[in-house]
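This is the structure, below, for whatever I ask next.
The complex appears here without one of its protein chains, the remainder shown in place.
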Amino acid sequence: MTPDTIYGMTGIAVFAIGLAGALCAQDRLRRMLALKLCSVGAGFLLVVAAWRRPPDVPDPVPHALVITGIVVMVSATAVALALIRRLQTLEAEDAD
Amino acid sequence: MPIDPLILSLFAPLFGAVAAFLFPRAAAVIGLLAVVSICAAVPALAREVLAAGAVSVALGGWAPPLGISLRADGLSVAMLSMTAAVGLLVSCGALDALRDARQRQYFWPLWLLLLTGMNGVYLSTDIFNLYVMIEVIALAAVGLTVLSGTREAVRAGLEYMYASILGALLFLMGVGFVYLQIGRLDFAGLIAAEPSGAMSAGLALMLVGLLLKSALFPLHFWLPDAHANATAPASALLSGLVVKAALYIFLRLITQMPMPDEVLITLIGALGAGAVIWGGVQALRAERLKLLVAWSTVVQIGLIFIAFARAGQGGLSESWKAAALLVLAHGVAKAGMFLAAGRIKDEVGHDIIRDLDRSPMRPTLAQFSFALAAISLIGLPPSLGFIGKWSLMEGAMAAGYWHWVAVTMIGTLMSVAYFSRVLAGFLRFDRVRAPVVEHQGWALADMAPLVLAVSAVSLGLLAAPILSFLELGYPFGATP
Partner (left out) sequence: MTDPLILFDLLLAGSIVALAVAVLSVRDLFTAIVVFIVFGLLSALAWARLAAPDVALAEAAIGTGVTGALLLKTLHHLRHFSDGQTQDAARDLTAVQPVPMGVTVANAAFCGLVALGLAVAFLGAPQAGPGFDALVSDAMPHSGVAHPVTAVLLNFRAYDTLMEVVVLLAAVIAVWQIERGLTEAPAPALGMVWAGFARLTLPAIVVIGTYLLWKGAEAPGGAFQGGAVLAAVGLLLLLSRLYVPQPSHRGLARWAFVLGTGVFAGVALLVTGGGRVAFQYPPEHAKTLILLIEGLVTISIAVTLAALFHGREPVALNAPESRHDT
């Protein structure tokens, strides 16, 4: 057993858990958390794919891709959370 | 220093978006300038493609697989032209349709960022780059969806956001598997790849992500509300253009990858058939005009996927062309139809289909545009939609796929039925007690939907040159 197998499986498991949450979660915030889990799972896969048995250095390209993915995900999260806040306010106004 | 039209079509909307965001008061002027400059760049690019077959630039001088290269062939230029032309007309329509200063201020930067993303998708040859581009499109598109600020629009926008993020993450996971197997991300690498478990997993993840983004039944749940509740120009952009980006990537990937399994193809076709039937039923039941138009988008997407599927193992090239034609036809016609529906709603004051024939106000030009767009979407000759549907059915008949012909015919009949619900209302005058007023409309506001609808019908006459243009640079994998 090597670290890449272990963490590769971890990534796939985390992605699947996130997928289950994204499909089934009812609470809006929780659904966002589930999507974020998916993105970490995808990050795991790329980081694992870049790993080389020491003393070889890992492939830097997937690392750059994951960094890009993280920044893209935080942008998407910010927009989704803004929508959640806005919707909550609109619904609270209507309920009054 | 002459700027490469390829680069210009990407950077003009990007700088336009930056400028429109910095100077909100001049946003409309800046936005129009940016769109016009793309409209100037695309014909120049088309000339280069006509001369050379395909044009490509390795950005930064780093050739793939290390770097990213942009490539324009017949299909990309056709999509770029459709986007630029529809974009210009919708922009003109937006000048009048957006009355709220705040909406105007945010519409332009978001729309120009959307345009950057769309053009980026059409020129990209790298799957990770495609992932970043679909995220640019997604964020800008969600921003446009909720522009009206109503509760329904925000709720639909949030659903759209969830679907977009999930679709993009499935795509990203697929990119991970492709890298794992072949260690590169460019299209050339995909073509050369041997079939393997990881490649199949990667492509399956990417394709499912794209199905979610392009709203193929039963993953269409987010689309009708999002498209129906946006303001008219935003709806036209979302339905006419945004969905096409995912369809285009799907078309590209499926032609680049090793031949997919017959079972898979039949499954995609079956989902397309489901979309045609289910979307048709929902369109028949829709109470509001914009919702009906949005459901008709679901139907058309299903039809495009049937065109993908009916290829089977033989006659591939023809079927891709039918799909590409349907994509172009739907882009033009649907943008026109949503703008027309927006004009009708503006003039009449509501868009409840049942009551349209009770209104003494008749926005004739908008109704005429709506009818023309419906002709193309139903697929009556000589419209572009007709040519697309015809080449779809011709191919299916030649290959003996009678079930796909049957589904297409049923879909056509249903579209006649649901559009008749609207068109009948336009023509009935006996239910109006007050004297009927024919509203002639303001020229510019009615110009955009009218030009779009007329083009959707008359472009069918130019189908032959369009078809031969699509083949330039061999986008469909035919041997040179």
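As written, the chains take the letters A and B, and residue 1 is the first residue of each chain.
Note that a residue touches a chain if its C-beta (ideal position, glycine included) is under 8 Å from a C-beta of that chain, and two chains touch if they have at least 3 such contacts.
Just so you know, these numbers come straight off a predicted model, no measurement behind them.
*Asks:* What are the shown chains that the left-out chain touches?
*Replies:* Counted over the whole complex, the chain not pictured touches A, B.
*Asks:* Which of B:L180, B:A309 or B:L450 touches the chain that is not shown?
*Replies:* Final answer for the missing-chain contact: B:L180.
*Asks:* Can you list, in ascending order, the chain B residues touching the missing chain?
*Replies:* Contact residues on chain B toward the absent chain are 1, 3-4, 7, 11, 14-15, 17-18, 21-22, 57-62, 65-68, 99-100, 102-103, 106, 109-110, 113, 116, 120, 128-129, 132-133, 135-136, 139-140, 142-143, 146-150, 153-154, 157, 173, 177, 179-184, 196-198, 200-202, 205, 231.
*Asks:* Which parts of chain A face the unshown chain closely enough to count as touching?
*Replies:* The missing chain touches chain A at positions 1-10, 12-21, 23-30, 32-34, 36-37, 39-40, 43-45, 47-54, 56-68, 70-79, 81-86, 88-89, 91-92, 95.
What we mean here is this: only the chains that are shown with their structure count from here on.
*Asks:* Name, in rising order, each residue of chain B that touches chain A in their complex.
*Replies:* The contact residues of chain B facing chain A are 66, 128, 131-132, 135, 138-139, 142-143, 146, 151, 154-155, 157-158, 161-162, 164-166, 168-169, 172-173, 175-177, 179-180, 183.
*Asks:* In their shared complex, at which residues does chain A touch chain B?
*Replies:* Touch list, chain A to chain B: 15, 19, 22, 28, 31-32, 35, 38-39, 41-42, 45-46, 49, 59, 61-62, 65, 68-69, 72-73, 75-76, 79-80, 83-84, 86-87, 90-91, 94.
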